[in-house]
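Every protein chain of the complex appears in place save one, which is left out.
For chain A:
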Amino acid sequence: MRRSSTRKSGSAAAVNPSSGSSYAYRSASGKAVSKEVERIDNLFYTYADASSGLIDPEGIESFCSDLEVDCTDVRILMLAWKMKAEKQGYFTLEEWRRGLKALHADTISKLKKALPELEKEVARPSNFLVFFSYSFRYCLTEDKQKSIDIESACQLLELVLGSQYRLQVDKLVEYLKSQRDYKVINMDQWTSFLRFCNEINFPSLDNYDEELAWPLILDNFVEWMKGK
């Protein structure tokens, strides 16, 4: 449920400390654009936490329910990508603005309509690789963290590749969970998973050459597949 309703521009000053600038903005550029920005900002504040000025996981939860999309849905991840959000579970105002402006969505209903278009955009091969790498980095919560644990990696694989590469993901997840050599997955291995799905015939694996620079984890995976 919404925490607060939309306010008129005047009383927006009470919530938005930088209302002065938005006032100036509104008067400087076209009315339509500034109205959009205003609405985007307002939308932000309906979910943001008052003290931190950010949308936190709780806010995201209610945002998701308004969107009628599950929080664990890949489309939320896509949104985060569009926003170039840095921290998993949080959106800053700047990120929010960035994302919604790019989608030309300033209301929930517009956002809902923009989602299918966003999915198509992400699915474009040039974007997908970027999105894929982004999804990994998005999961790195700690400062110096470079890898994610197997369990999370499997979930992420499912989320991001599940629809496109069902077979591969199923087998890969099964393998990752059963093997003992690796406890975490790093970025190099992560990007290679996408490359693997794109390039290698599945389930025949006939064009896989382990003498090339495939990460060892995939060599082992192929060996495991062939052994079954």
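In this text, contacts are C-beta pairs under 8 Å (C-beta built on N, C-alpha and C of every residue); 3 or more make two chains touch, one makes a residue touch a chain; residues count from 1.
Criterion: contacts and distances are computed from a predicted model.
Visitor: According to its UniProt entry, is the unseen chain "Elongator complex protein 4", "Mitochondrial import receptor subunit TOM40-1-like", "Cullin family profile domain-containing protein" or "Trans-2,3-enoyl-CoA reductase"?
Guide: Going by UniProt, the chain not displayed is called "Cullin family profile domain-containing protein".
Visitor: For the chain that's not shown, point to the residue among A:Glu61, A:Glu158 or A:Asp219 touching it.
Guide: Candidates A:Glu61, A:Glu158 or A:Asp219; residue touching the omitted chain: A:Asp219.
Visitor: Considering the whole complex rather than only what is displayed, give the residues of chain A touching the chain that is not shown.
Guide: 146-147, 186, 188-189, 192, 195, 211-213, 215-216, 219
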